[in-house]
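Only one protein chain is missing; all other protein chains are in place.
Labels A, B and C are assigned to the chains in the order they are written; within every chain, residues are numbered from 1.
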């Protein structure tokens, strides 16, 4: 940390700041300019609160020089974290393609969709059983019934399941069915939920909050990591800006930035990022070109009757066309789309 | 709802949209211009999803004409909701002055602060026992121990307690100690928590999410209201913008707007809105001038050693000076600051 | 400036950075921690580009420790700048009340409005002759004809004129008519215009750009100040955020912050800040309570037929009621609304 004293700080104020820093177990390096004194904090002492120093008389500013996240940082863990998923390792050369409806609406719907996305090349199936909705009057998901249908869809297709959990109490239940716990954008700073997900030791897909900075996303991951749960995929799904033509603004910059700052895999969600199906393919291709480790996309057999997010859901044939383009593009950035080999589980039942 | 057909919509597409709307139990009013047809949806039918219509061939746009919130709306409930608090009614002429530390740090600290803010004119005491912190390594609050100290402070001063709950499982516990449950900005769309708070029938102070629209704040209130819990105070605490000089940007517009749209009381939090104590008084006065029903302010006996939010905490004497100015300003906007009468509970113990 | 070296910076990289800094005429203070080296730049040398240092091998970050603005800074000019306007000094105890229509629409309209706002207590008259409009097809103002009508209104009422200039070429023309040049939000970083306004030595009302930071506003003022033109009033008129219910989000924090950072007066524009007349009074009162040196408000005799901004214009009687409330509120924050004394110029002509 660096403490910048104000122009008119007195010698007494400066020595008080130094004494405080030393009292916490740190060394001090003094840089006395003609106009202003700057104090560097050195070594490892007891936790030093930036605010506390900032309030001392004569202090103009206190500036951190390191990231607040540790385990998530590539500085401390240079190698990419790889997370096994249906025969590939997310974070490695194979792209993860996660697809499915916004919400599980019925047993038939989810099984039919699972087959459709598997054929088109999906690595995993997404589908919400517990839906966070802006309105209390909107469809809130099928709950545990939905989880059961997801498990059936997995059995029928072999696709692992990604599904959202919104309540810390429900983490054990959802873990019984899900291969990957999704923590949604609205819950990115729901620390009770992050702690529960950390303790579960279950793989997590952690979505960036709609107005969370990249650093806050990494701090949210740090909550999970601090429980020893290292299997986290970060998900960029668009941020809130002044632009209202699209549902969110996809922060494409965040993809190379995250790959630079952290070892965790980064998944892109072009469906929520745009909110309109006609722009999903372009943004999905962009995300892969920018270095994403995979995508998560909403696919619905019949978007016009979807109970939620129909506006941004692809039909299976458009999804298949998109995957085919991603397959072509991937090698340009050193990636590939894994071809599932062998019999499709349950296909001939 | 109004459905705007595109320039090139065919007669068939128009009749399909009409048929869909009618099939849901609505009437239709057709407005056929030279260039384009517009379809009005009339009456009350089954829930009609905007997205579903938007996806039908030939549809350009679908626009709602009513608010999505109902019970929160002043249109349906014109009179101000009044919430009793320590002898005043929040939402009426008396301003609520809620003050105290960010976090309960010790028994002595909270009791001493409670006395100090009571003397300066506070209506209620704030203090966090469960603290949501960006970093998993930061002080997370004293938990139930903190709640107990808060209860002691109430006993000593007569001040009712406002304290945050972050986990739906903890709502019953926190209700045992708190007079008002605070739901923090990060949890504004934590629906499991909103539902638990609604079911508790306990008064709630609901903070606006840092990037939530006014409409989303009202929808979050609607979650609580839909459980029959009408005692909600909304809290504007600043929103996230591109400006980084202050911690947040206080949305002063939101105060008259909320007073116009809803019957629920509106409280201002100038501490989080600015993040720097030197601007708190100006913004508190502004909030009252704009029509707020009260303020919630961070006060610490010694901000330089506060375990959190010291940078934005007022010392008791500055808080007292601020309340005195609010007292002078209030009558200009038809308000007053209630003088507590009679013995201060516990003062001479 | 402070240069933070990365964890793995080599001794050679460190000495290269030091050599570069010294070659520009600065001294260096070295702070060698166990983990990382920090280099302070001391003294006054040739302009040192932050980017250039940031690109040197081994450098992690470069942080400025001073503001980039100089003449605008209160650090270098502690006393408030006072700008004479119609018998008051803007920046002193008397509040400036600037009012009038968005655009000059006709001779009669501007003269009638001038009388109305003068009676209600206005210090100066606003009105646009050159209007920047989002659409090329919208009314663009009356041009020089509008300026002439403004001059007639000044003659009739004694009110000085505030009017916008949008083109550097037109600065000399507008100076012939206007008492105060307005530079609008869209032009806050139109440097050709800022330079022309600086050279004119005419008083300037400089509006904050809709997405400009406080620091950028002060840098824009610095352009004008660098020409020796010290008579600048800054104007907070709302910034662009994700909230769309109001036209802009009024940054009330900016008022005390600007008063702290600079000696220049700060004017609030609640009309553009809200975009809806029903919220103008609340925000105007808030701005005064927060420490603004005055307000600029849109007033129209008949908003329903206004050629622009009718939605946010007050009728004269509402404006008068608002001024009366401001008059009551002002003393709470050590201000007053000046009573114009003596004959109203031209009233009995």
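By our rule, contacts are C-beta pairs under 8 Å (C-beta built on N, C-alpha and C of every residue); 3 or more make two chains touch, one makes a residue touch a chain.
Bear in mind the structure is a predicted one, so any value in this text is a computation, not a measurement.
Screening A:86, A:166 or A:274 against the full complex identifies A:274 as the residue touching the chain left out.
Among the residues A:13, A:80, A:112 or A:215, only A:215 touches the chain that is left out of the figure. Summary of contacts with the chain left out: across A:289, A:305 or A:320, the touching residue is A:289. In the full complex, subunit A contacts the hidden chain through residues 211, 213-215, 238-239, 241-246, 249-257, 260, 273-274, 278-279, 282-283, 285-291, 325, 328-329, 332-333. Where subunit B meets the chain that is not shown, the touching residues are 2, 4, 7, 27, 29-34, 36, 38, 40, 42-44, 60-61, 63, 65-66, 75, 211, 240-242, 244.
The chain not displayed touches subunit C at residues 47, 49, 51-52, 54-56, 68, 132-138, 166-169, 186-187, 189-192, 210-211, 216, 219, 222-223, 226, 240, 303-311.
Following the convention adopted for this analysis, only the chains that are shown with their structure count from here on.
The distance from the centre of subunit B to the centre of subunit C, with each centre set as the mean of the Cα atoms, comes to 31 Å. With centres set at the average Cα position, the gap from subunit A to subunit B is 27 Å.
In subunit A, the residues that reach two or more other chains under the touch definition are 211, 240.
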